[in-house]
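A single protein chain has been removed from this complex, and every other one stays in its place.
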Amino acid sequence: MDFTPDPHAQELVASLEEMMREHVLPAQQRFEEELDASDDHWAWSRVPVLQELRDEARRRGLWNAFLPGEEGAGLTNLQYAALAEVTGRALDLAPAALNCAAPDTGNMEVLAQFGTPEQKEQWLAPLLRGEIRSAFAMTEPDVASSDATNIATSIRRDGDDYVVNGRKWWITGAMNPDAKVLIVMGKTDPSAERHRQQSMILVPRDAEGVEVVRGMHVLGYDDHAHGGHAELAFHDVRVPASNLVAGEGEGFAIAQARLGPGRIHHCMRSIGVAEMAISLMCERVSSRVAFGRPLSEQGVIRDWIAESRVRLEQLRLLVLKTAWLMDTVGNKGAHTEIQAIKIATPATVEWILDKAIQAHGGGGLSQDFPLAAAIAGIRTLRFADGPDEVHKNSLAKAELKRQAAARG
Amino acid sequence: MDFTPDPHAQELVASLEEMMREHVLPAQQRFEEELDASDDHWAWSRVPVLQELRDEARRRGLWNAFLPGEEGAGLTNLQYAALAEVTGRALDLAPAALNCAAPDTGNMEVLAQFGTPEQKEQWLAPLLRGEIRSAFAMTEPDVASSDATNIATSIRRDGDDYVVNGRKWWITGAMNPDAKVLIVMGKTDPSAERHRQQSMILVPRDAEGVEVVRGMHVLGYDDHAHGGHAELAFHDVRVPASNLVAGEGEGFAIAQARLGPGRIHHCMRSIGVAEMAISLMCERVSSRVAFGRPLSEQGVIRDWIAESRVRLEQLRLLVLKTAWLMDTVGNKGAHTEIQAIKIATPATVEWILDKAIQAHGGGGLSQDFPLAAAIAGIRTLRFADGPDEVHKNSLAKAELKRQAAARG
Amino acid sequence: MDFTPDPHAQELVASLEEMMREHVLPAQQRFEEELDASDDHWAWSRVPVLQELRDEARRRGLWNAFLPGEEGAGLTNLQYAALAEVTGRALDLAPAALNCAAPDTGNMEVLAQFGTPEQKEQWLAPLLRGEIRSAFAMTEPDVASSDATNIATSIRRDGDDYVVNGRKWWITGAMNPDAKVLIVMGKTDPSAERHRQQSMILVPRDAEGVEVVRGMHVLGYDDHAHGGHAELAFHDVRVPASNLVAGEGEGFAIAQARLGPGRIHHCMRSIGVAEMAISLMCERVSSRVAFGRPLSEQGVIRDWIAESRVRLEQLRLLVLKTAWLMDTVGNKGAHTEIQAIKIATPATVEWILDKAIQAHGGGGLSQDFPLAAAIAGIRTLRFADGPDEVHKNSLAKAELKRQAAARG
Partner (left out) sequence: MDFTPDPHAQELVASLEEMMREHVLPAQQRFEEELDASDDHWAWSRVPVLQELRDEARRRGLWNAFLPGEEGAGLTNLQYAALAEVTGRALDLAPAALNCAAPDTGNMEVLAQFGTPEQKEQWLAPLLRGEIRSAFAMTEPDVASSDATNIATSIRRDGDDYVVNGRKWWITGAMNPDAKVLIVMGKTDPSAERHRQQSMILVPRDAEGVEVVRGMHVLGYDDHAHGGHAELAFHDVRVPASNLVAGEGEGFAIAQARLGPGRIHHCMRSIGVAEMAISLMCERVSSRVAFGRPLSEQGVIRDWIAESRVRLEQLRLLVLKTAWLMDTVGNKGAHTEIQAIKIATPATVEWILDKAIQAHGGGGLSQDFPLAAAIAGIRTLRFADGPDEVHKNSLAKAELKRQAAARG
């Protein structure tokens, strides 16, 4: 076991940190203003300052850093993890600047792994070049979609086409008109075995019958800087059969494959969020005086800072180990750890943000600091990709089985 | 000791519950639409449906229920508490419909208790009639204002006038143009004894030099249904000396006097919020099925429901006892209990809301349920009127003193 | 609603507090020494100092204060609650001095309510006079006995006798040779309806076939000052049929009836334990200096004290309300509240004790303060009479039903 950071990753981190300091952080306000001045409330991807940052990222070799192999920057999960953490310190801008923003990352992975040459040509290539965006349409409003068998959207074969009907919500990014393609999960065969009923299909956002119903709010945010979270309705949407990803019945397996890297990314960025929160908390309490002493000398505040550091160090190591497992034994071998970080990350990071907010008083919940928007985003991770309770249940089942085997 | 509910309060509660069922809850959507259609984003008090509800409240004798004595409905704190809880189930509309919304309630109390006949005539009377609104300007952006000695706003005597200079924020209701009067806390004598430096003065919102800088957001919400939370700047604002409330140096004492009832009201309404959350949680989990069973049969969900009920019952009793103490031994005699409920209420209610949200999945954080807006509001209570940490510190000091006395 | 304490209870409390100060607390060390010097390690009831204290309790009219009606002191549950809290401040001695110690209290209630005149004459009378002790044998080692249908002990009719076979553990008080009578729960008819299978029967501790296997430890304590916690085996123990309590199939109902008052007593005494812990914590931190300041001025310690007070006040009110409900609507009507305090009390009191211990450093866990023994005792309440998890599950079920009814 060797905790020495990877030298190549360290170089990239240094370059990214320089870019953050010199380019990204100073651009945050301009991004907000340009987005507000934009013609389309949701079209964050067209904002000029973002194009400049993307050029900078390309110059530094940070473009598509999330994607292993030739199509991406050739980094391991462990190497990328160190970068993803840094981007978490400016969640609105940094991941997008590196073309490493969810849900595009997961969608590109799906296309890279399961797409046909034609699908790659049509959708993956422009995504990798940052010309278009995408969305992933799985969650449904009317059922507990953590249980994949509940999926009610239908994908019905009809001649050379498939016809999609159903309703989805919380489709992040889909309010953005640039999200040209939607990966839609639905059932092709409700009578098949439990995990073979579902398929995924590529639906152009401008296909006939695709209705963008509304944007969902997260607490009071519409998240337009991320393309919002759309409610979508599919009314007899017809797409060519060649739009199916992999094959009929592969939907569940693709969803599972997509989750691993997605969670690592979310978790590492969230750790960056927590580091940002600790920095702000320390800065605030060092300058704020009440009852004759800086807040930084009050015992309860010190307790928060210490707990924050102690919890975050533990969490980071588990996320890094999970990345390493994915690199060495694959996503399947890392299944339990992937669940574990999905459970552990929001719990820890939300706690730290809550304390940082409290240290800021009213300002902490306001638009003056990034803490309020951050806690709203982190809060969603407790049910995104299935509520924590489902994952805990599953992780416990695996532990019980493992222990029973050990008892013989 | 007798836990039988007060019969008069019970009658009023029954009437209010009927009004909620038949008038308030059905009006919530109309209120939102009319507010959105309003000329002024912040002028919630002009919305037609509200006028109708106010008439209903007057008819039922629920108007100004918060105010004891002749000027109000003549209820004790304990009696009003039962009503306040019910209004918490529709926080946007019900308190306003009864003319029992903060910060007007506290401001009316201040005027009723400390105002001159002229001040009462000019400001209290139209407030009691619901013709104008008001705001209370204490918190400042640049200092930890939980420590009253930090207040930086100056109120300087100049001939027959006072001249106000300073900056305030989180001034709830002050974005509303109908908030005709501001009660402003500032220092008249920075050289006086610690708690005699501050005074309060009445400043018309349209006085020259009053600048409404912007509205503060709470987790993405601008709270326009409550008149927002303004940042205000006072640039050489000149008002007649007769606008001073009570006398020079009375500011701290008035602020203390204002806090007691205000907290009881907040706490009781928050308990209503929690009851609403428990109801929604129970309804949701009874109808939602995952992995073959309704959520209501899953152990962890049951644990949340039980914990919610057990914690809320304890909290309610402490709030009611505090109301009773205020009625029997006065605000000063109830000082420790008032601090205790200020600490206990957001902790318990935020916990319950968090679980209710989790039981709703993504919907829980969205605009589709009142839970997200509720948790944002409740979260502010952890630092409104000073952060919990300050109150815990003070409560502990009192306990240590009491215990030392008991040891002799 | 009226929170004024009951004047009669207040008088008795004053008398009890005087007795605590002048007699009980000064006797604690002597009790320990006499118990150590005793011939029988478990025979706490024979210790001389206890006899003196009992005489004092009788003189003051505090004897059998727990028992309502003529047989006892004629107090309501609410009145006795105030006394029980005071006895919690010296758990080893005070309840016993008043003949108000578990499990005798519950057993006397069972006999008073369900016993035949002969059973009362033989067992209740000497118990009320404090001449003998008793035990209640329900929990079994081999099954989850929170589920009454799991009870494996058999009570088989055989002519004019019943024959008892089975194994019990955690039978508090039964190591004491003075525990002359055991109330044993077993099954008379395993084929009956779920809650009609069980019966209770009186078994003299010296009956043939009763084996006292060993004393169970609680975190290293053998609790000999309470008669320990015995593991018992019943080998064909034959008792006359007239020893049956109430009738065949009444066991479950008797157990339920026994629980209500028992829990109130436990909870009120536990609140007294918490008050003792707060007192000790305050005393300790006021005198202990580290890094130049008394611990009482350190923020985290203040936070503990404030939280302790805030939580305890809420808990006490719920326990008192439950006592009031039992007095006014009966044990059945107070069912939910009885469950609620069973859940809430150990959670709160254990938390307070943990903090008081931490404030004492190593001493807190040692024999030098009553905190360590107290936390061991309180910890057992989390599964005594069924684990909290079972009670939460049941309480949630009732809440879900209530909410469904309210929705109509």
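We call the chains A, B and C, going by the order they appear; numbering starts again at 1 in every chain.
By our rule, a residue touches a chain if its C-beta (ideal position, glycine included) is under 8 Å from a C-beta of that chain, and two chains touch if they have at least 3 such contacts.
Just so we're clear, the structure is a prediction, and the values are computed from it rather than from any experiment.
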Option from C:Thr76, C:Ser146, C:Ser242 or C:Gln256 whose C-beta touches the chain left out: C:Ser146
Residue among A:Leu111, A:Ala290 or A:Leu395 touching the omitted chain: A:Leu395
Missing-partner contacts on subunit C, residue numbers: 139, 141, 143-144, 146-147, 150, 169-170, 216-222, 229, 288-291, 295, 298, 300-301, 358, 361-363, 365-368, 372-373, 375-376, 379-380, 382-384, 387-390
Contact set of subunit A toward the excluded chain (per top definition): 1-6, 78, 278-279, 282-283, 285-286, 296, 299, 301-307, 309-311, 313-315, 317-318, 320-321, 324-325, 336-337, 340, 343-344, 389, 391-393, 395-397, 399-400, 403-404, 406-407
Subunit B residues that touch the omitted chain in the full complex: 298-303
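By our rule, only the chains that are shown with their structure count from here on.
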Maximum centroid distance from subunit C, chain identifier (CA atoms): A
Centroid distance [mean C-alpha coordinates] between subunit C and subunit A, Å: 53
Distance between chain centroids, defined by C-alpha means - subunit A, subunit B (Å): 37
For subunit B paired with subunit C, centre-to-centre distance based on mean C-alpha positions, whole Å: 43
Multi-partner residues of subunit A (each touching 2 or more other chains): 298, 300-301
